[in-house]
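Take a look at the structure below.
A single protein chain has been omitted from the complex, and every remaining protein chain is retained in its original position.
Naming follows writing order (A and B), and every chain is counted from residue 1.
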Amino acid sequence: MSAREGTTPAPAPRPHRLGAVRTVLASLALALALVATMMPVIASDTMALGLLAFPLLAAMVLAAVIVLAPYRLCLLRGPRAAGLLAAVSYAMAFVLISLIAAHPGQAGSGFWALVVVAWAIAWLSVEEMAGLKPRQPLWGRAIALAIPLTFGAWLLILWQVLVVGFAVPKVLLPPPSDIWVRLIASPEVLWADFRQTFLKGVLIGYALGCGAGFLVAILVDRVPFLRRGLLPIGNLVSALPIIGVAPIMVMWFGFDWPSKAAVVVIMTFFPMLVNTVTGLAAADRMQLDLMHTYAANYPQTLLKMRLPMAMPFVFNALKINSTLALIGAIVAEFFGTPIVGMGFRISTEVGRMNIDMVWASIAVAALAGSLFYGLVTLAERAVTFWHPSVRR
Amino acid sequence: MTIEALTAPPSRSPFAGLMQGTAGPVLVVVAAIIAVWYLAAVMLNAPFQRDMYKRGGIEDAPLAQLVADTLSQDRPVLPAPHQVAVELWDTTANKAVTSKRSLVYHGGITLSSTLLGFVLGTALGIGLAILVVHSRVLDKSLMPWVISSQTIPILAIAPMIIVVLNAIGISGLLPKAMISTYLSFFPVTVGMVKGLRSPEAIQMDLMKTYSASPAQALWKLRLPSAMPYLFASMKVGVAASLVGAIVGELPTGAVAGLGARLLSGSYYGQTVQIWSALIAAAVLAATLVALIGVAERLALKRMGMRR
Partner (left out) sequence: MTGPERSVIDIENLSLTFETNDGPVHALSDIDLSIGEGDFVSLIGPSGCGKTTLLRVIADLEAPTGGTISVNGMSPEEARLKRAYGYVFQAAALYPWRTIADNIALPLEIMGFAKGEREERIRRNMELVNLSGFERKYPWQLSGGMQQRASIARALSFDPDLLLMDEPFGALDEIVRDHLNEQLLKLWAKTRKTVVFVTHSIPEAVFLSTRIVVLCPRPGRIYDVIESDLPRERTLDIRETPEFLKIAHRVREGLRAGHSYDD
């Protein structure tokens, strides 16, 4: 297997060289790995343990050197380098995390040096992955997914290691492991919050707001006077902090989900109105003339040409609104709720300093938000498959 | 060869001319909104007023009096536009700027954290975008997160940031500004990455034929081409900053700022206060966006991108 495997027509062989970033990172990692053998890994006032006290970690450092040295000398490259580097970095991360979990707050200089080594190896693996040009599209997609996932995983790994290693108070920032434990331990509460906020407030408000915006847009489009009058106002309102109507809606519609849905309706209405009106105006002169030569009537023109043509704009609004809806419902709960809901959970648990529960709620909200957005994007791809931004 | 653009018949009366553009229709729509507002105020406040009459033993109050009374309640369900206007005037012009009851004072507090956060967020966003455009690894690893993080209800973490920072002794302007930074940084990053990549291939090739360094290409080609994108995303960013500042004021227990006015208004049922704070926030947002619009016009005009 050579480094060029998977690349299309093999160019004239050139001497393989690492770029400046990779050279520095690889040398740094090698040097630090060697230096770390002489530094205390776990240290407290009463003791200092070196690398040899932890055979598993020592084995990992050995593995890192075995992979890094040929890599630095350009003997190891291509997909094999990417795979080996990734494997070593994750294995090191795993060992480091379990080690520090047993000795929280007692990280020595050698420990941090090894964290930097593991991180540098992870970065190098991403550099190598980004440089691969696989022939099969499936591999290409897998790599395009693996790179950001590695980045996200290392964000969590560093968060975990730093918080535990420095023994950061849990009320300030809990480690991801605690958040995970909390997430697993309290599914009933989180599900009830999700149902209250997302399934009732967000979805109902989203459907009503987007639906109303769409219908009003079609109405407005029919009357040029209204279009000229409403469009600038709609554009202005889209930039305003509409979230401020939340206290008013809570007063009008009570503490339960209808007031949250009302906030969502108001927040989603204007983006949908403005985008749909713009989309309906997107048909060019020639398309309109064509329908005119067919003596097509208004419903025919609307259904057969202008609505399909407006769909990319409508989906743009649907995507913007999916985010706005969740924000609206959660923030509206800061102004008053029954004792359930994601916004309620966040604001009360913050008050009780149960920060891990807050993070668990935020994780659920983030997951719900991304999935919602993802579903809308899938629908968009299915409906506007013909648009230059979607088609291949 | 088509001359449609020229075919609009010349307007006959100045009034017709007014209704041709956008100014006339906008005014008419605004007038209609105010009319609907008054109507809604009467209808929403009437039940409470009838209740008051019943308790006061007043039978058959004439309609005119009912209407007049619904529009001058102390804590109406929906305050009439003129009540909000009076409250706005009262709390801006008639109060000392340093007074806790002055909207200018509260607006100023919100504005300062909005601006601080916006400036930080924009600088951060531009810096990150430059890094992303020049680093393949950052582009492939970081950008998917920046984009997908826009789908996450970031505002949800606002209370936590405020309370946690308060717990370690950081309070006042900075925590709120951090939320604003966070919110404005994403649109600027995404917009600037798009903008820095907007030069066409031949323009980049031209730079290559001069063997320009990446820094020179950035300074002479990428940044100027990115200007329209920068201003567009700054408009989104400043609006998001204001929302962040307002929401950031909620969990501190209603001390100062427009968000605090909203919250205390909702605690004590002071609807007129809520509405005036809301209008003030809207005016602030519109002003900020308009200011960036002016800056955009001036900058693009100087750069010859717009006549």
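Basically, contacts are C-beta pairs under 8 Å (C-beta built on N, C-alpha and C of every residue); 3 or more make two chains touch, one makes a residue touch a chain.
Predicted, not measured: the structure shown is a model, and the values here were computed from it.
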item: Interface residues of subunit A (partner: the chain not displayed); value: 286-287, 289-296, 300, 304-305, 308, 311, 384-388, 391
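The criterion applied here is as follows: only the chains that are shown with their structure count from here on.
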item: Between subunit B and subunit A, distance of the C-alpha-averaged centres to the nearest whole Å; value: 25
item: Subunit B to subunit A touching residues, read off their complex; value: 2, 4, 19, 21-22, 24-30, 77, 136-137, 140-145, 148, 150-157, 159-160, 163-164, 167-168, 235, 239, 242-243, 246-247, 250-251, 258, 262-263, 265-266, 269, 271, 274-275, 277-278, 281-282, 285-286, 289
item: Subunit B partner contacts - residues on subunit A that touch it in the complex; value: 123, 126-127, 129-131, 144, 147-148, 150-152, 171-173, 225-226, 228-233, 236, 239-241, 243-248, 250-252, 285, 322-323, 326-327, 330-331, 334-336, 342-343, 346-347, 350-351, 353, 355, 358-359, 361-362, 365-366, 369-370, 372-374
